[in-house]
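Note that one protein chain of the assembly has been removed; the remaining protein chains are unaltered in position.
Order of writing sets the chain letters: A and B. Residues in each chain are counted from 1.
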Amino acid sequence: MIPAAFGYERVDSVEAAIGALQADDGAKLLAGGHSLLPQMKLRFAMPTKLVDIGRLRDLSYIREADGGVAIGALTRYHDLEGSDELRQLAPIVASVAGQVGDPQVRHMGTIGGAVAHSDPAGDMPSVLLALGATFVATGLSGTREIAAADMFPGLFQSALANDEVLTEIRVPKTSGGWSYQKFTRRAQDWAVVGVAAVRMNGSANVSLTNMGLTPLRAGGVEEALAGGADPATAAERADEGSAPPSDSFGSEEYRRALSKVLVRRALEEALA
Amino acid sequence: MATTETFIGQPVLRKEDPELITGQANYIDNWTMPGMLWMALARPPYVHATIDGVDTSEAASMPGVVGVFTAADLELGALPFVWPITEDIKVPVHYALASDKVRFNGDAVAVVVAETREQAIDAAEAVAVTATELPAVIELEQAAKDEVLIHDDLGTNSVVHWSHGGAGDQSIFDSAPVVVQERYAQPRLIPNAIEPRGCLAYGVPAMDEWTLVSSTQIPHIVKVTLSGVTGIEEQKLRVIAPDVGGGFGSKLNVYAEEALALGLARKLGRPVKWIEGRRENYVATTHGRGVIHDCTLAGTEDGKILGLKFVELADMGAYYQLLTPGIPELGGWVYMGPYDPEAYWYEFTGIVTNSTPTDAYRGAGRPEATYVIERLVDTFARRIGKDPVEVRRMNLKPAFAEASTAISGLNVDSGNYEATLDTALGLVEYDKLRAQQRDARERGDTKQLGIGLSTYIEMCGLAPSNILGALRYAAGGWDGATIECLPTGKVLVKTGTSPHGQGHETTWAQIVADGLGVTPDDIEVLHGDTLITPLGMDTYGSRSVSVGGAALHFAVEKVKAKARTIAAHELEVSEDDLEWGEGSWHVAGAPDKAKTIPEIAFSAWHAHSLPEGTEPHLNATAVYDPPNFTWPGGAHICVVEVDTETGATEIVKYVAVDDCGTVINPMIVDGQIHGGVAQGVAEALYEEAIYDESGNLTTSTMTQYLVPTAVEVPTITTDGSHQTPSTTNPLGVKGIGEAGTIAAPPAVINAVIDAVSHLGVTAIEKPASPERVWRAIQDAQHQQGQSGQGGAA
Partner (left out) sequence: MTTVSVTVNGAMREADVEPRTLLVYFLRETLGLTGTNVGCDTSSCGACTVLLDGESVKSCTLLAAQADGRELTTIEGLAEGDELHPLQESFRRNHGLQCGYCTPGMLMAAASYLKENPSPSEDDVRLALEGNLCRCTGYQNIVKSILDAAGSMAGAGGGGA
């Protein structure tokens, strides 16, 4: 209920954050803290130091850029869900931001924090994967872009280096249909299974939440759709390549079955 | 202020609320004292293990640590267990700290005392335990095999067997035209009062006088039992229940941490405080349910229930807490429900397992019973092809206003069950729903409608002391009340009940206000402090109003009798010339010759001219031992929509018609029903303690154990029009604290099964998670597919 002791430093620039990370191997970045602090309170995570980047207000923005939308990594869920601009340009991001956690969590939690935490049950990584987002990381040697397909290499792992700061997330404008099917036991829970479907270039990108060690693209479904299959037929391939967990929220077998129902419903909504 | 207004039956706003809505309450974690130390327990990460050594040296050297103690360092007796329900019950010895074996996740082996909360927690983490792990056994039937013994000295895990003994012709269970046999399992539940437990012990060492402030439902029982555990003389021990943030049975207990805090405060001569974390709460605070029933219903083809028989296995956990084996026994008297069978049988075997002790959880025995009867009745109705309403109607005991003996042998005070059923059917629009259900089935909709009923009775008002004695319970079931009329016209009420959200301050004030002709605002109700209200048996088992409230009624009568003597003296008339009315004693036929209670209280206080033999001060104490239990009853109907593709259930309508006798505050009664039903819905659809293969609790935090939110809990339609007075007490009250939790689970589960019964589903266990429902549909379809193929061949 109380974290183990740690050092704390609030930084006022990305550069200072990188410096602080480099100075201490056990240091972690603190953005909103709503992924990290719960882990620390249960002493599942015991960083030696927290580098608080929560005041880097420059990293909180939503703007149209290069035909897409650029979102500052420290933009809070609450700001995403309330953004009229985002509702125009990439409505699935705004809508799903409003489904993460609960209002209190959304007042603190940031999109970048969620990406860095890389929880396979997190809604936002899955949606960003479906959108084919680009992630901008800033390190000592400048910035680099990471493609969505490369961003989530493993369980609770992101492609960010230990001394890199995620600074921006870019998503394409989505003018077509979309759907996010979040199946939960309780309103405040993580998705037992989630499915994001975004209509793009006449077909649909589909991703799965909590169906494996990382957020996943539903490759089989996308392939079937590209081959002209109807949603119901394509949805039968929902769990191809997935490795769903078995836990108190559902067995692997149930999650596989659920993913097919949810993919079908998502496609029916997105492609309607 | 004297008044002629009446308050019983009115939705008087709660006297409790002002401090609670402004953040001024005094919950246990708000208490602090100079020199106060913090206590934390070292609970090693084992489920079942032999303790080879406990190394406290590192912990003891950490900053702020005052001491680290193991069982050998403390002189504490075994924790209390007060309900040895049979002569041959095997009783595991239970100490505050384990020294030989760890027997469940919550067992502690050492306790740390430090200057701050953080230091205590840090040091408790640093206590090093070496242990040899043993195989753990969590499943009841596995434990019953005795392949792994929890307590070697007992020689078996089957520690207690209790039989009701049966009533009526037992051969009916073989010979009846229809015999329905079912097995129902009910998982363990975690009570989840939103305030975790906690306590603070302090005292005057030189006087050996000690006070324990504890988030408890039972300060009086804690006092008498902990006096025994700690050796503190009872007259020097005071227990205070401050504002308590919910209990639901989980604070109806005497816990290791209370004994430890008291023992350590005494040992160290400084105040010691402990506050439970939620994860700790999930393993160290009692659980509920955890039972399996083999059920038999004997009936006729046209729907008459002839006999009901239940054989139960009940999970005790690793030890008994205060009442553990008494909980299934309590249920053992109500397995006939509101019906009137000719034959009855109930027995249970209590089994110890490597898990948290079970004990009372809202309803305590009666929800377990009601669930299996109501499931069984629905199964019976499906078996003979009748509507569940019709079968219930045929079997409900007809209305009775005087006490009547039930087949289980206890006297039921009064009841009018069919009337509540009729009201519920009307409110829910039953016939219309059945038509909608037929349409949805014909269309083959993805979402299917289900309607579930639960007609129930419960046994409340614990309890007549002579019956408790006959049942081998160590204490009585009486309660006390004191009324003191102050010279300024105000009234102090001291009650032996100990509320934790039920609104006794308001309800008790209404009873006294009507009795004495004053207003609730003139009355202050004191409770939960053994020094201020020494006569009490506390709050549990929906007993407070029917026992403590009745005690208050008799205290009112005593005050009025004394007031009458004084009034007659002052009015210079004979007492026989006085009658009570309009809030005063007045001369019959001359209402202006009157004395109000405030007036008489002033006279009694200055005592200038009291009648001979009358003591100064207008006050009275009554101790009331109820002659019988009270027996609420009613009908709940739940309507659900089940998504047949995902198995998800949504409650679309819920009607609760409860007859709890005379209602004193309908607003509070409705609130109790709402909360009770919500807890029953939680039990039916969401909550269950799940363990992994090694016996560790998987649902170990509030993120995995699914206490429902406002989104999941439905709006509940209540109806308070049925108030069949109890014949047990003069107020006619029966109790309402547990009714919702007793009635709701089978109503919900019956609805879920009903929604998919046309697909061939006949059973779904609690909680009806989407996966369970989905699986039941898959299995039914698979079976039908197979039998369909068989038929074609």
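Note that in this section a contact is a pair of C-beta atoms (placed from the backbone, for glycine too) under 8 Å apart; a residue touches a chain by one contact, two chains touch by 3 or more.
Everything numeric here is computed off the predicted structure, so don't read it as measured data.
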item	value
Per the touch definition above, residue among B:187, B:332, B:675 or B:695 touching the missing chain	B:675
Among B:268, B:427, B:702 or B:759, residue touching the chain not depicted	B:702
Contacting the left-out chain in the complete assembly, out of A:188, A:205, A:242 or A:259	A:188
Touching the absent chain when the full complex is considered, from B:29, B:115 or B:146	B:29
Where the unshown chain meets subunit A, residue by residue	1-8, 10, 30, 33-34, 37-38, 41-42, 50, 52, 54, 78, 101-105, 107-108, 186-188
Footprint left on subunit B by the chain that the document does not show	11, 13-14, 16-25, 27, 29-30, 32, 117-118, 192-196, 243-246, 248, 277-279, 500-503, 667-668, 670-671, 674-679, 701-703, 707, 709-711, 713, 715-716, 740
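Quick note on the criterion: only the chains that are shown with their structure count from here on.
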item	value
Geometric centre distance via CA averages, subunit B-subunit A, whole Å	43
Touching residues (chain side subunit A, partner subunit B) in the complex	1-2, 4-5, 42-43, 183, 185-190, 192, 247-251, 254, 257-258, 261-262
Residue ranges of subunit B touching subunit A (in the complex, touch as defined)	117-118, 121-122, 125, 277-279, 645-646, 648, 686, 690, 698-699, 701, 703-704, 706, 708-712, 769-771, 774-775
